[in-house]
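A single protein chain has been omitted from the complex, and every remaining protein chain is retained in its original position.
Here is chain A:
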Amino acid sequence: MDLDFTMEEEQFRAEVRAFLKAKLPARIADKVRTGKRLTKKDHEEWHAILHERGWLASHWPPEYGGPGWTTAQAHIFDEEVSLAYAPRVVPFGVSMLGPVLIKFGSSAQKKHWLPRILDGSDWWCQGYSEPGAGSDLASLKMSAVRQGSHYLVNGQKTWTTLAQYADMIFCLVRTSTEGKKQAGISFLLIDMKSPGVEVRPIITLEGEHEVNEVFFTNVRVPVENLVGEENMGWTYAKYLLTYERTSEARVGAATAALSFLKQIAQTEQKGGRPLAEDPLFAARIARVEIDLENMKTTNLRVLAGSGSSAAPLELSAMLKIRGTEIRQELASLARIALGPYAQPFVSEALDEDYQGAPIGPDYAAGIAAHYFNERKLSIFAGSNEVQREIITKVSLEL
């Protein structure tokens, strides 16, 4: 067993660092570091920079425009971009739809859609959850009825992240009500500009517009937008979910959040000493740091074992649970560290052009809102209760 990275891998790390130093706009990194709002343009700008270097789709095979990295390289890259406070690559096209199309899409679909994901022509969003189908995703009802050369689509999706920016949505739709509920689901690509598509914002508890409801009324979708076979969508959906959940380990993001937390704990004072030296708070930081170190190795074991970013179901469930717990704890500790200054919240202070004086320490503006927003981590992408069900059924056979 050798847990060290090779010399080549360390050279690769240096190469990534040099790239980030030269190319990551300071303006954008600053927003990520201080928890300011990123605009659609910010995301597009960063995607274009990564795409230019051929590093946007870090886990796609080279023939489709990926860099052809080993799992170790992909891990190093993830760690470095997070530590440099680069924005997370918006996952819906690159990390979710891309792998599904590569594995199950027709050659025409790959040829058409994959380059458009890379060059930013299409912003994708994910149409999975419905009002009655959350944890019980397979009971989804949005229907697609084949009528000659198109499907007629009716129904509703919800919790659709950044649908307000999207050009396209990939949806799980019901094409059959025969047999088991999982058996009648298909995977459909829908143009958001189609007549009959309506996006309505959902405002989350901290006041942000991040998720939406999307309504479909007699929307016509060309049959060539069906991915794979009709009624086989559940298989593709599960494949996508393993990517989604493994990516929720977010080791790099957690490492960056830990380092930010330590900076705050050095700055905040308690009894005339840095908060980091308070035994109770130090113990809190130490616990989460140990959890994170352990998860880093679990993550690498999973990646090394599977040889790709798609882990076995029960392992991706474990990474999703622990990864989200760790990030929630880090967000919670940053909030606690602020003391009374966790309370003030001026929403406009998270905008780039805000000119007002900071309230309390200059890093405080977005921290409590971020803590509340991060409560979603244990709910979305299959709640952590559902992930534990998966572990008990698939792995423990209980």
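As a convention for this text, contacts are C-beta pairs under 8 Å (C-beta built on N, C-alpha and C of every residue); 3 or more make two chains touch, one makes a residue touch a chain; residues count from 1.
Rule of thumb we're sticking to: contacts and distances are computed from a predicted model.
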{"item": "Candidate names \"Hydantoinase subunit beta\", \"Pimeloyl-CoA dehydrogenase small subunit\", \"Sulfurtransferase complex subunit TusC\" or \"Ferredoxin reductase\"; UniProt protein name, chain not shown", "value": "\"Pimeloyl-CoA dehydrogenase small subunit\""}
{"item": "Residue in contact with the excluded chain [from A:Glu206, A:Glu289 or A:Glu314]", "value": "A:Glu206"}
{"item": "Residue of A:Tyr64, A:Tyr239, A:Tyr341 or A:Tyr354 in touch with the missing chain, whole complex considered", "value": "A:Tyr341"}
{"item": "Of A:Arg17, A:His150 or A:Lys270, the one touching the omitted chain in the full complex", "value": "A:Lys270"}
{"item": "Sole residue of A:Thr34, A:Ser58, A:Thr71 or A:Ser129 that reaches the chain not shown, by the stated touch rule", "value": "A:Ser129"}
{"item": "Interface residues of chain A (partner: the chain not displayed)", "value": "129, 132, 134-136, 139, 158-159, 202-207, 211, 268-272, 275, 278, 280-281, 284, 332, 335-336, 338-346, 357, 359-360, 368-369, 371-372, 375-376, 378-380, 383, 385, 388-389"}
